[in-house]
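The structure under discussion appears below in the form of structure tokens.
Shown here: the complex without one of its protein chains, the others still in place.
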Amino acid sequence: MAVSILISFTFSWEVYPAIALMIGIYMGGVYGGSRTAILLNIPGAPSAIATALDGYPMAKRGEAGTAIGVTTVMSFIGGFIGIGVLALAAPLVSEFALTFQPRDYMLLAVLGILLVGSLSQGSLLKGIFAGALGIAIGAVGRDPLTFTERFTFDLQLMEGGISFIAVMIGMFGVSEALLQLHHVHTPSLRQKIGRILPSLATVKKHLPLSLQTSTIGVIIGALPGTGGDIAALMAYDHAKRVTKAPERPFGEGAIEGLVAPETANNAAVGGAFIPMMTLGIPGDAVTAIMIGALFIHGLNPGPMLMIDQPDMFWFIVGCLVTANVFMLLFGLTGIRLFTKIVEMPRAVLIPLIMLLSIVGAYAVNNSVSDVYWMLGFGLFGYFMRQYGYPLGPVILGVILSRLLDDNWRRAIISEREDLGLFFHGLFSSPLSTVLFVAVIVIFVSQTPLWARGKAKLFGKTEKTA
Amino acid sequence: MKRSLLGAIGAIALTATAAVADYPEKDIQGIIQWGAGGSTDTVMRSVTPHAEEALGGSIVLQNMTGAVGAIALNHVAGAAADGYTLLMGAENPMLYKVMGLGDKDYSEFTPINILARGTPMLVANTDAPFDSYAEMMDYIEANPGSVRFGSTGPGGLPSVITAMIETVEGGLDVIAVPYDGDGPALTGLQGGAIDVMPAVLGAAIEGIRAGKMKPLAVFDTAASDKLPDVPAVVDINAEYNTYLPWGPFFGVFAPKGTPDDIVAKLSAAYATGAQNPEFIELMEGRGYTLMGISGDEAEAFLTKWQQGTVWLLQDAGLTKTSPEAFGIKRPGE
Partner (left out) sequence: MQHLDPDHHDGTSQASPHREAAKRRPGELLFALALSALSLFLLWDAWGIENAFGPNGLSSPRAIPLAASFAMLVSAAIVTLKTARLPLERAETVFRDILPGVVMLFAALLIAYGILLRPLGFLPTSALFLIVAIKLLARRGWGWTIGIAAVSLLVIWLIFRILFSVLMPAGVVPEAEVIQFVRTLFAQGQS
């Protein structure tokens, strides 16, 4: 988000400093979003939603410093893997990304929706409700393909749709602040001042997982239309699936729950540059802005950029490396100062969170109606939390709504609305088949039968937790 | 700090009655109808710094997206006509009425400067079983309902070009696959999700230069000097002369009722800005035709553009409400 705000004053700059600044902010923004997620349970960026799931429980145990340390080192590792793939295999990955057809994107969206299972703690049904609500929220406004009004109730206010960021800030920021009001006069928790840098053994132990989740990050990041937010959630789900015996259960401060999303969302940064550098196609919203900036500065972003101006490619890689190193350095300094935020008196912290939520919601699209939406979802989210409805699936639904909707329709239109041909298409390419099988397997693994089998195995630990 | 602020407020109260001659005495808001990084955005962000210089004031650009640009249009139309809120828009508001997207268009605005016009063209996937416009038409004829055209929704450039082809050549039995912009559609074209895409030359040129897509025809009255080997469609079928040149345009607009001398100041600033060699180079490099018109000339252009386009869409059966209902006359009437 910050990048789109900052572009307005870089366009009078020279192209190199402008690009360098944007990359720095992009990297920093993806990483920095985890800070508030851990300390306040408010993700600072969509890509940090998964980080809050285990990061905040750690802060509640007084281990915010450790959580931030792990997050920083893992972001650095993920970031480097992303940059490495960009530097060494960009053309290869972009060719692969191009082979994704509308039906593959649709399958990817369905895979994403199945994450509702791992995001809804408490009640799966309430999670399904929340996810479907998110999809409906994402559909509000004029449909971008036919301009048909959906859920607008003939109100002009609703035509532009509901800003995803407004929903996120309201649901996580304002509702959390309202909930904290219950404990205004509880003394804040003292944070342990212990070891911040994770030990080499910890890093080594989680290296296999971080390599896997970084791969998820790079690929999701390189696909046009999907980015770090989806990558982080998918990685979190992946970690839950493959980690057999976490030190602590997921959701209560599992280190793996920090490793996975933070490596994935930072690896997605390098991934997002792959289609941008090789094809002139944005990998996400931020690289779209960067392409615009290159254009303003008289460069022609496109497949020829790497051939006409290879120095620009290496300059961007260099900037990414520098940004990643400084992210590690700045990330590790001042952690103790940051953890003090949690120790700030709630009487000041709560009103400030509310005001910053308002300014943040306004700044995204310069619109007062976004502020209203944010406040509305803040109040609604407060009740959802009170009654045990998970909020993660709502945001997941909003993120995936367009991906699912647009690509389902593109896919079925391409087959002239013939469902038979559509299913035939699922087996016409290896990629579609793999994705389809993955959807089936993950879906089956979430059915009650499977859950009952699992409960037999882990039933005891869950009850005591 | 507080005292100087109060002093400042006092000073403003005293000078509040100052004449328009002092315009601009504060930041001007430029509302861009489309998102950051899009073509309207990049054009506006590259010309505005030069215009600011000529104007001697600062113009803060903001993107306000949503509802195909109607949110921004309504916002500026509803703002005070004092020259401090400007709309940076593209051509599509001229179609809002007939498409049922809104009840306002540029007739609620005074054009400050219509900067440039794009040239449409047809591009195809490199693996498509045809290499020229004529071969494509033959292939569609022989294989009805199998060629996939990209589209960007009703009223978008692809829908106008497709309507033009249908009017000139007769019905096309193709599948129109909708995308939310020409960028994603051209990505789909390179990946083989669609076969043919009517796109603006500037968006396709880099892909063509790299051999990632193949050009079929330029929809203009003459071939473009950027792509001299690609035939102009009028050379293939002269009937296109009726509708061409046609193209999406970019312009800066102020709400109607803005004082004349402010409009004149802004127009002069943007006219100077649009003459900046850097801007010209940038636009020509992307195959845009520079226009730089304002005043009556711009009004006349807008009227003519709207008449031609809405009636073309009306005759192709793509409108929601007939242009007649809004008093838009058929061209030549």
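By letter and in written order, the chains are A and B; residue numbering begins at 1 in each of them.
We adopt the following convention: a contact is a pair of C-beta atoms (placed from the backbone, for glycine too) under 8 Å apart; a residue touches a chain by one contact, two chains touch by 3 or more.
Small disclaimer: the values here were computed from a predicted structure and weren't measured.
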| item | value |
| --- | --- |
| From A:Ala89, A:Leu211 or A:Leu356, residue that would touch the chain that is not displayed | A:Leu356 |
| Residue of A:Phe129, A:Phe164, A:Phe313 or A:Phe338 in touch with the missing chain, whole complex considered | A:Phe129 |
| Sole residue of A:Gly33, A:Pro198, A:Pro390 or A:Gly425 that reaches the chain not shown, by the stated touch rule | A:Pro390 |
| Positions on subunit B contacted by the hidden chain, ascending | 5, 8-9, 11-12, 25-27, 29, 60, 62, 84, 100, 154, 318, 320 |
| Residue ranges of subunit A at the interface with the undisplayed chain | 2, 5-6, 8-9, 41, 52-54, 56-57, 60, 121-126, 128-129, 131-133, 135-136, 139, 143, 145-151, 153, 174, 176-179, 181-184, 186, 249-252, 257, 345-348, 350-352, 354-356, 358-359, 362-363, 366, 368, 371-372, 375, 378-379, 382-388, 390-392, 397, 401, 404-405, 408-409, 412-413, 417, 419, 462, 465 |
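We adopt the following convention: only the chains that are shown with their structure count from here on.
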| item | value |
| --- | --- |
| Interchain centroid distance [CA atoms averaged], subunit A/subunit B, Å | 33 |
| In the complex with subunit A, residue positions of subunit B that touch it | 35-38, 41-42, 45-46, 49, 60-68, 70-71, 74, 99, 101, 145, 148, 153-155, 175-180, 183-184, 186-188, 190-193, 205-207, 209-210, 212, 278, 281-282, 285-286 |
| List of subunit A residues in touch with subunit B within their complex | 4, 7-8, 11-12, 98-102, 141-142, 144-147, 156, 159-161, 224-225, 275, 279-282, 288-293, 295-296, 298, 300-305, 307, 365-367, 406, 409-410, 413-414, 416 |
